[in-house]
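Would you mind keeping the following structure in view while I ask a few things?
Missing here is one protein chain; the remaining ones are kept as they sit in the complex.
Going in written order, the chains are labelled A, B, C and D, and every chain counts its residues from 1.
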Amino acid sequence: MTIPAAWYLIVSALLFGIGATGVLVRRNALVMFMCIELMLNAANLALVTFARVLHDVGGQATVFFVLVVAAAEVTVGLGIVVAIFRKRHSAIVDDLHELQG
Amino acid sequence: MTGVLATARTVPDVLVFIASAAIILGGAVGVVASKNPVHSALNLIATLIGIALAFVEQQANFLAAVQIIVYAGAIVILFLFVIMFLGVDRNESIRLEPLSGQRPLAVGAVAVVTGGLIALMAAGGWYSGATSVIAPTDPSNDVGALGKVIFTSYLFAFEATALLLIIAVVGAVLLARRPPASLDAVPRADEHAVAAGEELT
Amino acid sequence: MVYAAPWMLACALGGFVVLVAFGRRLGEPVAGWVATAAIAAAFVVAVVTWIGLLGHHNREITETLFDWLPIGSYQVKVALLIDPLSVTMCLFVTGVSALIHLYSIAYMHKERDFTKFFVYLNLFVFSMLLLVLADNLLLTFVGWEGVGVCSYWLVAFYFDRDSAASAGKKAFLYNRIGDVGMLVAMFVLFTHLHTLTYLGIAAGASTLTGTQVTLVAIALLFAAAGKSAQIPLFNWLPDAMEGPTPVSALIHAATMVTAGVYLLCRMSHLLVLTSSGRATIAVVGAATAFVAATIATAQSDIKKVLAFSTVSQIGFMVLAVGSGAYAAAIFLMVAHAFFKGLLFLGAGSVIHGLDGEQELSRMGGLRTVMAWTFATFVIGWLAIAGVPPFSGFFAKGDVLKGAWAYSKPLWAIGLVAALLTAYYMTRLFVLAFTGDPRFLKAVGGRPALATPHESPWVMRLPLVVLAACAALAGILGPALDRFLSPVFASTHLAPLSSASSDSLIAIDGVVAVVGLAIAWWLWRGRVQRPALTPQFLARAWYWDDAYDAVLGRPAERVARASAEVVDPLVIDGAVLGVATLARRAARQLRGLQNGYVRSYALLFAIGTALLLAYLLARTF
Amino acid sequence: MNTVAIPSVHYIVILPEIILTVAAVGLLLASSLVPGRLRSSVGTGVTVIASACVVVDCVAQWVDISRHGPSTTMAHVIIEDGFSVVAILVLAVSLALSALVADGWLNRERIEGVELHVLALASVAGAIMMAQANDLVVIFLGLEIMSIGLYVLAAFDRRSARSGEAAMKYFLLGGFSSAIFVYGIALVYGATGTTQLGQLADFLSTNVLRNQGLLLAGTALLLVGFAFKVAAVPFHVWSPDVYEGSPTPVVGFMAAIVKVGAFAAVLRVLASGLFTQQDGWRPMVFALAALSMLVGAGMATVQRNVKRMLAYSSISHAGFVLLALWAASPRGTAAALFYLATYALLVIGSFAVVTVVSADGREDLTSYRGLAKRRPLLACSFTVLLLAQAGVPFTTGFLAKLGVIESAVEHLGWPGVALGVIAMVATAISGYFYLRVVVLTYAAPVDVSPTAPAAPTLATSRPAARLAALGSGILLEDTRDGELVDHAEEYGPAPARDDATVPLATAVAIAACVVPTVVFGVWAGPLVELTTRATMLFHP
Partner (left out) sequence: MQSSALLIALVVLPAVGAGVLALVPRLEGRVATMVGATIAIAELVGAALLAIGYHPNGAVFQDASTQVLAAPFGLFWRAGVDGISVLLIVLTAIVVPIAILGAPERHRTRASIGWLLLLESATVGSFASLDVLLFFLFFELTLVPAYFLIAGWGDQRRGPAAAMKFFVYTLVGSAFLFVGILVVAFLHQSQAGGALTFSLTALSSTHLNGTTGVLLVLAFTAAFAVKSPLFPFHTWSPDAYSEAPVSGSVVLAALLAKLGTYGIVRFDITLFPHALVTVGPWLFALAIASILYGAVVACGSSDLKRLLAYSSLAQMGFVVLGIVSLNQAGVSGAVLLMFNHGIVTTALFLLVGFLAKRTGLSLVTGVRGIQGPAPILAACFTVAMLASIGLPGLNGFVSEFLVLIGFFGAQGWWVVIPTLGVIVAAIYLLWAYQQVFQGTLVTPAGASISDLDVRERSVLVPLLAIMVVLGVYPKLVLDRILPSVVHLLAHLHAAGLTTTSVGLR
């Protein structure tokens, strides 16, 4: 239990970065959601780490709420994907560029 | 860094950390890199488990459990369900990138962000906050501590989640529900392509 | 009685107002009679004032009407200065004007804008009187501009003739250019003396520095050159002949054009303080007298000859002013008003008789058909030529005496000019009145003219009166001198010995006769002598062409360029350039808004990266 | 040890959330119990009543505050102070007005059911949480509640693919930004050991951080999250698309409540919680503000679609509020509050008009040509709303701009002055596109035949003069290259569908937006006093 916070934080930062990259480079809406989940998890990891080193439950509580939010978001997000799919049979976001300028 | 490394630690901890880190990052890369959404989802599960491992390693056992149950157990399943439901479980070519310059810029920007975060955290001494401001941790009974906090300091937030879930449910229902035919009675000027699409389903 | 002076103005102004109000209803000829009556009344008032002034021992009476405008703490007043000079001016201005008004009634018979003509004429007389009566420079300037604008209107009276319109414009503009001088003079005087009244200036002039005085003198000379058609601004006057002949007689011979001389005389107390300034004035005068005389010898249009002769005569006056012989200048001015008015009216009568023909080459032999005109014209001719004992002889004699006393070379130039005067006037006379009537046969596509008729008595009466004055005015030279001299600053020149003065007079007489004889001998029975009328002179030393080439056309080009290139494209271009740049930038930014959610996300990432980069830079 | 002391609850404070939630849930139950689909007007009624109750509660809170001063409740995560009360007031009013606007739209589109109102109620509840929150976690939850509601609302017009696209974009970027936001919370937490703004401020005021890197990184990420919500450049890209795609009545609502909620929260976080760190975050805000004002205004000038144009203009407005945030002073906070209050009305009103005029889906500017002929009053209201947004004197819009610019210049340093100038230049630019629309509404449809008979003036006289005319044309190139002309012809003069009358509810809403804009523009005292006093009651 004496792993320095730094290590975890670096991991979380990397995870955050990978997630962000995913959002930027993947074209499938579902995969993009997943990448957003990765980023949220990165945040969670950081929170828990801080909670440990600060001997404070607050961080963990925050993680708890982030989890709820993540769940809610995914629900709605998937709903949107389904709605879109009904219309254009594709989950590729690049197909959506009618609105521009 | 060196200062941090200097602190004493036990071998198993290190091993566990390395394991979890490997799983986390590997899974993450898998999510981003795998052609097939299904594989991405599976990789996501790996990452989540890795995270859970890291939680356990940091005495957040309850959260680790929630992580497995809610995330791996519910969210990812939901993902997979939708993937299958929509039948988009085909491979897509990762190589292809219609937007010119997207990837280099993306990598560059993300690199700056990640590097920047790490550097700034390091500059800030990784953590500088006062200890146990909200409530002290209780390694023996983290569930209790957590629960207590949620029902005291975060009472309002906890109640707010109720509304959050309600709205999420309503939204999901509203979105996923097939629009009643009556609504399509009025075809829109800007949607001939769509009308065509409807016939296919 | 002196205090009647304002009524002079009142009469002229009254006539003007009445005509503006009811002119159209009065119509021809009543309007003309009203106008004439008004001016005649003014003349009467002038006489009354004059008599009143004679009764006064203090002959500098200022009569304030009302405060006009405050310059800071100083009040410029509308006030009249009644002194010998102004009264003299009033007398001959109103007198000559009255006669010419009368003459015009017949001359302008059946003109379209008959009443308007008299409106202008009355307004002109009013302005002229204001000019001479004003007790300060600023008020004089009002009259000064008033006569200017009236001359603009009257020269352009036949507005549907482009030549007339342009001539009027030219006259006005040349006057404006001269005005710069007057304004500047006022600025300097007021800023340093804190007054604008003539008496104040005369009193304070000595407190000015030499350079200031000289600058003012030059400025005033410039103003006078504009108004009185002196070099370098003289060439508007010939064009001004586009106006009806009575106008030429009144404005461009008798009165307005002499205003410059009047102004200089008014400022005599200032001029005496600057020898260099006076030298300039004298030289300009002499030069003008000579140049204009040479030009007059080569003109073929009767009115053009008279016009250049006017320029030349005024040159003599300015020469007199420069040489300090102010009284002589005024004397010549009065005499000139008579005989030049007479000559113009005579010419007008001729033109009238010949249905508007002005070419000397188409005249000749009028002696028989226009007896009255002929007789009076002879007097005018001899008078201007300087043949004793007519007025011109004495007046010009005084001027030349002054010139002799001031500088021999200028005197010599003056003498030559006098010779030329006699020459070109004789040429004019010979060509117009003697020989066989050329107007009877058609020449160069121009039809033969009917035998001209003598003008009606309303035109003849003024001729007779003026002829009388022109003949006899000479005798009141000494009286005038005595009457005026207290007004002027004395230039401490050695008075001429009676012997030398007599010889000078003799020389003048001889010169006049010689010039007359030469012309008679050269032009008797001859119409064309190209050798004696070279283009150089006919085209007035190419003066106009030079201005046009050096100033006119370049200026026009500059104006066009700035209106069509500089303003829309350069200055406005800069403004619009900014606008277009902004729009371009907006268009470029629209490129970012390409509708692809992933590039939006990328923009996010970049934005975040930038913020963090800033923090990094800030931290390390 | 195992007894949990539930914190005291000052119910009057959280009553707004309760009211709205109850209303939402009640509507849901009703619609599920009642056979057949519930008439949407019922939803409207309930919503309006609910928001009325909220307004009443606001009055009660105001009295309470002015008696006992600002306070916190529920373990200090909820604040009751003048600022929050006014913010809630604005939100409630916006909700009611939007509901009225939506009502007309729903009837016209023959959409039954109460979902729209449920979602609206819920998201306003979220916005209110943000306005009251004293804790990053609560702010985050409020943000999510509000956003999720709006994601769904954006997708509400199920027949329009654009609506779906809008929702997808909004959601993806929203999720992305929330993730960033959460990470920001994590970092701030790590740096200070708490997520509660009060404790955070205390900690920062008592301790001096050896190095602020961690804290500022967190702040920056939080800022990104907020900047996304308020659509500040460069995090604005989503808003034009979303505004264009979403159902029009929703857009006004969206623009209003998001800005109010998010700005209320960010003001709390930065101007009170992280006040001590201002030399760290103010430069960032400076950049955001300047960019938003200029880019927003500039981009709006090249738009042809009314909703997009308004979207960009609202980006510019966000920049103005950021100006006040940058000021980080009581004056700034008051100005921001005032700006938000006025802006909410303006934007809702404007989009209400658009809802009516663009009923047939024609959102091109040219469809406003000749509006004055067909609907004088509507055109008049639109004129007032647009002029107010352009900041014309004697409208609330001018006072709002005055306030924020004052707050910036108050610092008397170069940055403040520069921001002031930038703001005014942006105003000038914005005048360009607002007036262009207004004058279009008054132009007669036939006016613009390219061969309009013109007196033989400059253009016909000299080539260069023609150049000049052409030059001045560049500024309004529509008249030069005849864009508007072409469009006008391609659409024909007056659309047929305009005979449809303005629904009463919508009319009421528009009136409710226009009248105060003018009245308070001239008789400005009360509103300004209110916001200022509210800020004096700002918690710590």
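List of remarks:
Here, a contact is a pair of C-beta atoms (placed from the backbone, for glycine too) under 8 Å apart; a residue touches a chain by one contact, two chains touch by 3 or more.
Predicted model only: the values in this text are computed from it and were never measured.
Note that the undisplayed chain, when the full complex is considered, contacts C, D.
Remark: the omitted chain is touched by one listed residue; of C:Ala165, C:Ala538 or C:Leu589 this is C:Ala165. Residue C:Phe187 is the one among C:Tyr3, C:Phe187, C:Tyr542 or C:Phe620 that touches the chain missing from this view.
Checked against the hidden chain, the listed residues C:Arg176, C:Arg482 or C:Arg584 yield one contact partner: C:Arg176. Of D:Asp279, D:Asp360 or D:Glu529, it is D:Glu529 that touches the chain left out of the display.
Where chain D meets the missing chain, the touching residues are 331, 334, 376, 380, 387, 392-394, 398-399, 402-403, 405-406, 409-410, 412, 417, 420-421, 424-425, 427-429, 431-432, 435-436, 439, 442, 447-448, 450, 452, 454-462, 465, 468-469, 472-473, 475-476, 479-480, 524-525, 528-529, 531-532.
Where chain C meets the chain that is not shown, the touching residues are 66-74, 138, 141-142, 144-146, 149, 156, 159-162, 165-166, 169, 172-173, 176-177, 179-180, 183-184, 186-188, 190-191, 555-556, 558-564, 566-567, 571-572, 575, 579.
The criterion applied here is as follows: only the chains that are shown with their structure count from here on.
In this assembly, the C-alpha centroid of chain A lies 27 Å from the C-alpha centroid of chain D.
Taking the mean of the C-alpha atoms as each chain's centre, chain C and chain D sit 75 Å apart.
Per-chain Cα centroids separate chain B from chain C by 99 Å. Counting partner chains per residue, chain D shows two or more touched chains at residues 137, 141, 144, 148, 151-152, 155, 158, 161-162, 167-169, 172, 176, 180, 183, 187, 189-190, 193-195, 211-213, 216-217, 240-241.
Each of residues 590, 593, 595-598, 601-602, 605-606, 608, 612, 615, 619 in chain C touches at least two other chains. For chain A in complex with chain D, the touching residues are 9, 16, 19-20, 23, 29, 32-33, 36, 39-40, 42-44, 46-47, 49-50, 54, 56, 58-59, 61-62, 65-66, 69, 72-73, 76-77, 79-81, 83-84, 87-88, 93, 96, 98-101. Listed in rising order, the residues of chain D touching chain B in the complex are 2, 4-7, 14, 17, 21, 24-25, 28, 74-75, 77-78, 109-111, 115, 118-119, 122-123, 125-126, 129, 135, 137-138, 141-142, 144-145, 148-149, 151-152, 155-156, 158-162, 167, 183, 187, 189-196, 199, 203, 207, 209-217, 360-361.
Only residues 1, 4-5, 7-10, 13-14, 17, 20-21, 24-25, 28-29, 31-32, 37, 40-41, 44, 47-48, 51, 54-55, 57-60, 62-63, 66-67, 70-71, 74-75, 78-79, 82-83, 85-86, 88, 92, 97-99, 102-103, 106-107, 109-111, 113-114, 117-118, 121-122, 126-127, 129-138, 142, 145-146, 148-150, 153-154, 157-158, 161, 164-165, 167-169, 171-176, 178-179, 193-194, 197-198, 200-201 of chain B touch chain A when the two sit together in their complex.
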